[in-house]
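I am attaching a structure below and will ask some questions about it afterwards.
All protein chains of the complex are present and in place, except for one that has been dropped.
The block that comes next holds chain A.
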Amino acid sequence: ADIISTVEFNYSGELLATGDKGGRVVIFQREQESKNRPHSRGEYNVYSTFQSHEPEFDYLKSLEIEEKINKIRWLPQQNAAHSLLSTNDKTIKLWKISQRDKRAEGYNLKDEDGRLRDPFRVTSLRVPVLLPMDLMVEASPRRIFANAHTYHINSISVNSDHETYLSADDLRVNLWHLEITDRSFNIVDIKPANMEELTEVITAAECHPHQCNVFVYSSSKGTIRLCDMRAAALCDRQSKFFEEPEDPSSRSFFSEIISSISDVKFSHSGRYMMTRDYLSVKVWDLNMENRPVETYQVHEYLRSKLCSLYENDCIFDKFECCWNGSDSAIMTGSYNNFFRMFDRNTRRDITLEASRENSKPRAILKARKVSTGGKRKKDEISVDSLDFNKKILHTAWHPKENVIAVAATNNLYIFQDKIN
């Protein structure tokens, strides 16, 4: 129940939120750089923990609603408190996380323990003073956005107008206003009239980082649709349709499954977007719909193992991907607790492992390699000895610095750049 299901930095990178299968949210805060150790960057320590969602039971359908947190998205900070949206399969909640490190003492009408003072005892007027106290962080649910999704929510995305956000389930995308919980607008509906004809579902959706009228959603058939909300109330007709033509030589029974897009992310610049399918990561230029501009193979050696991966359901694993702050690098996870980073400029890539045995604190991570040929070199791992239960599905990159967070099942790893 403490399997991490989502990881997200906030806008400044000071806070890192994780959600887990048990419905809990844990927020880490970066330590301020101390004068004592000027050469060490701030470390992340637990800031707040709270139970976001509880398991529910839908009595009408006799089904359990899992409390697993599918996504967390931070809201831009508008005051001293921090806000985030967290969602499970059915309900989205807006949490406000506020901290108190001072309290007032010396009230006139109240005692220190809160009891009302006898008015006759009040002989003089005093001004309450603020005294420091132990830091107390409290999270409170400010909004609950419920009952808008028939199917399982897979994505939420805050709009650049900071007023609205979208939520997507398997067949529909809804638009919400952050202040209004009893109403949402359906902007995409791909549910067929006859469910027998259902062949495609929505797998991810995201708002454009700068244009508040633009959003994209990806499908299980490997297509991405970009929609403009100004065109119509119901964005069933896309403005742009991104699909790479299939390579007929590599067609197999699993072609469609491995083309299913598990994650879509706009670049920070808003010019590109990145999609993750089972074996690769593709970078698309929003101005070119017929093919991606860059394709990176994550674990091509699995292509010959697709049947067994289908059998043990690993082929349905949904890997996420992320950009670095400057859009020059991208990162995604793989199996055996490996994760991969690709430098878009130099075209170099690296495979790293997130595991306790192989990395001590402050040690530099060693590059890993999976051997595909017959001969296995020293330090390489053969494909057959990969552990498919150790999968890194969720990764996050600090918005400004080279700090990454990698979730490996129930462990969170935070890696930082080496300081010279």
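Throughout what follows, a contact is a pair of C-beta atoms (placed from the backbone, for glycine too) under 8 Å apart; a residue touches a chain by one contact, two chains touch by 3 or more; residues count from 1.
The rule we apply is simple: contacts and distances are computed from a predicted model.
Set against the options "Aspartate aminotransferase", "Glucose-6-phosphate 1-dehydrogenase", "Cell division cycle associated 4" or "SWI/SNF complex subunit SWI3A", the UniProt name belonging to the omitted chain is "Cell division cycle associated 4". Contact with the chain that does not appear here is found for just one residue of A:Asp170, A:Glu244, A:Glu320 or A:Glu353, A:Asp170. Among A:Glu64, A:Asp161, A:Glu179 or A:Asp343, the one in contact with the hidden chain is A:Glu64.
If you put the hidden chain back, the residue from A:Thr203, A:Thr351 or A:Thr395 that touches it is A:Thr203.
Note that of A:Ile3, A:Val26, A:Ile257 or A:Leu365, the residue touching the chain absent from this view is A:Ile257.
Along chain A, the points of touch with the absent chain fall at residues 60-66, 89, 150-152, 170-171, 194-196, 198-201, 203, 220, 253-254, 256-257, 260, 305, 307-308, 310-313, 316.
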